[in-house]
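Here is subunit A:
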Amino acid sequence: MKEDIIAPENLVYEKPSLMNDTPMHYCPGCSHGVVHKLVAEVIEEMGMQDKAVGVSPVGCSVFAYRYIDIDWSEAAHGRAPAVATGIKRCWPDRLVFTYQGDGDLACIGTAETIHALNRGENITIIFINNAIYGMTGGQMAPTTLLGQKTVTCPYGRTPELHGYPLKMTEIAATLQGTCYVTRQSVDTVAAIRSAKKAIRKAFEASMQGKGSSLVEITSTCNSGWKLSPVKANEWLREKMFEFYPKGDLKNTIDE
Partner candidate 1 sequence: MKGNEAIAHAAIRCGCDAYFGYPITPQSEVIETLAELKPWETTGMVVLQAESEVASINMVYGAAGAGKKVFTSSSSPGVALMQEGISYMAGAELPGVFINVQRGGPGLGTIQPSQSDYFQSTRGGGNGDYYVIVLAPSSVQEMADFMDLAFTLAFKYRMPAMILSDGVIGQMMEKVVLPPVKPRRTEEEIKKECPWATFGRTPDRKPNIITSLELQPEVMEIRNQKLLKKYELVKENEVRYETSQCEDADYLFVAFGSAARISEKAMELAREDGLKVGLFRPITLWPFPDKQLEALAKGKKGVLSVEINAGQMVEDVRLATHGTVPVEHFGRLGGIVPDPEEIVNSLKENIKSGRFNG
Partner candidate 2 sequence: MKKEIIISGFGGQGVLSMGKILAYSGLMEDKEVTWMPAYGPEQRGGTANVTVIVSDERISSPVLSKYDIAIVLNQPSLDKFESRVKPGGILIYEGNGIINPPTRTDIDIYRIDAMDKAAELKNTKVFNMIVLGGMLKVSPVVSENGVEKALFKTLPERHHKLIPLNMEAIKIGGDIMQKQ
């Protein structure tokens, strides 16, 4: 249908062909959709459609497999890095990545995450950190900021009651098995471009057998945060970046 209304010579931007037409279940304003698009674009640009296997988590992106037309394995909560290890070890020439949220990666799957990264599995972990449990309805996440209100810390997170927010990406950077650890966001066009480059760099490193990569996308959850998408982006820049500063934490790819 789009062909009928868009003249090819006028086309300046297109949905990546790996993204299908299934309507997304994500809330308007959510970062997931943008990151999905970046993943699809990078796989397509690398020409890895036939070799890519994604591992989706439990959390909002549990249905990631519905939107990007590659093979997917849906993992149990937190176990995606172990599932990815199983696939990649058996199919070393495949592009294997996980797509996980903060609850999945930094809480219930901490052990699987750290050990897969520390073994230097040639996989990429894409880590969506929005400091809240989105799917189950806005509960406290391991990455919830101090003072941040959620339905399980309605008076704000305090160290005495809830402990401190966990910086998994900083931990990942200390592990010998990782080659590339970075923190990105998708709140501006420039940030989206940077995030895409990071995902590509990580995917390429995993195909070159250089070890594990972790790409954190510090994200918004406007529904969980109870903010409008615009306000959520402001809060992200104001509060999240302060505690989760953006940039490369480790890059040994070119060493």
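Basis for inclusion: all candidates are chains of the complex that A comes from, given by their letters.
In the analysis below, a contact is a pair of C-beta atoms (placed from the backbone, for glycine too) under 8 Å apart; a residue touches a chain by one contact, two chains touch by 3 or more; residues count from 1.
Everything numeric here is computed off the predicted structure, so don't read it as measured data.
Chemist: Name the candidate, out of 1 or 2, that touches subunit A somewhere in the complex.
Modeler: Answer for subunit A among the listed options: 1.
Chemist: Mind listing the subunit A positions that touch candidate 1 in their complex?
Modeler: On the subunit A side, the touching residues are 49-53, 55, 62, 65, 69-76, 79, 82-87, 89-91, 94, 111-112, 115.
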